[in-house]
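Removed: one protein chain of the complex. Kept in place: all other protein chains.
Presenting subunit A:
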Amino acid sequence: MNKRKVTLAAAAAGVLTGAAGISLLAMPAGAGQPPSLPDIAPEKLVEQVLTSKPGAFGGTVEVDNKLGLPAIGEIPQLADGKHSARIWTDGNGKLRLALPNGQSEQTIVDDGSTTWSWNSQNNEVTKSEHKADKEVKPENEQKAIDPATAAKEIVNQTKEFSDISVDGTARVANRAAYELVLTPKASEKTLIREVRIAVDSELKMPLRVAVLTNGTAEPAGTVGFSQINVGPQDSKLFEFTPPANAKVTTPEAKEQKQRHEPELGLEQALNGKDPQIFGTGWDSVVGAKIPAEAMTHVPAEAQGLVDRFTKKVSGSWGSGKLFTTKVATILIADDGRVVAGAVPEQVLFDTIGQVK
């Protein structure tokens, strides 16, 4: 009889353990106790970030995006929500990126001389040899996703327009980090309240970047490592051999094929007609003029897409469409002038007259 009670208790304990386990799994991983680190002057930290060379590492980057961007087929990683990517680098320019998208995956490998981009959805490999003078496209994607490069750029550009401080410490991907905070100076007319960068206390490499906007407590966007291992990586990761039955194309051939796609026309127009920059610092505005023929050649479906995500505005400068996200505003005038910046819409209305 007693034995029966013991077994019953053991079985009940098993049930409770299982239930507790599920609840533990369901809870988001806690940030943990912030580590105690020696004080450091913010300017010194910035300097160290700018001079540090992140060596070889491999890790998982989580992107938490609440910017309010519409989902674009080509880059699903930009849509709102959580996305993760895996990144490996040898510290000397060789790089591997794995971008899972549902049950598919996009892999980008830079072996030092060639950039390979593989997409499991259409079994296609894009191969681009590095050119000496021109930047290859995947490096833009790399900047967007690699916190190291992203933060350095931000620090560089904003030093003279921002207050820089160190606001405590944090634990990111199980590494001790300083929280470096950039706050736009009061004179800056920007949507951004502050940018928080968690800097690894040892490597002085940014581990996490969070952008906070006016009027919200939660960051509008966070890019950061959820897991990182620092040290030499398997050299096989930086090689890529296209699978036996994959289509291998070059970016030039691909561009030709995609010329008819609507979003690309706008993108090309924005990239192509060398953009003009107005103002300095956080409230600088980029302007461009889309050629009239590109404006009239927008297909109906693209027009529908534009109409769905924009609102019609008009003023002394003319009339156009306004596209708003939490961190940036874009104004497209009906005559083809385009201005964009991390600023409230009024700044764009004031600036658009200067676009030539």
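Convention: a contact is a pair of C-beta atoms (placed from the backbone, for glycine too) under 8 Å apart; a residue touches a chain by one contact, two chains touch by 3 or more; residues count from 1.
Throughout what follows, contacts and distances are computed from a predicted model.
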Identity of the absent chain, which is to be given by its UniProt protein name, from "ABC transporter permease subunit", "Acetolactate synthase", "Xanthine dehydrogenase family protein subunit M" or "Cell envelope biogenesis protein TolA": "ABC transporter permease subunit"
Contacting the left-out chain in the complete assembly, out of A:22, A:50 or A:277: A:22
Contact partner of the left-out chain, one of A:125, A:170, A:228 or A:355: A:125
Chain not shown: contacting residue from A:2, A:51, A:245 or A:316: A:245
Listed residues A:7, A:214, A:235 or A:280, member touching the removed chain: A:7
Subunit A residues that touch the omitted chain in the full complex: 4, 7-8, 10-19, 21-23, 25-26, 60, 86, 98, 100, 102-105, 107, 116, 118, 120-123, 125, 227, 237, 240-246
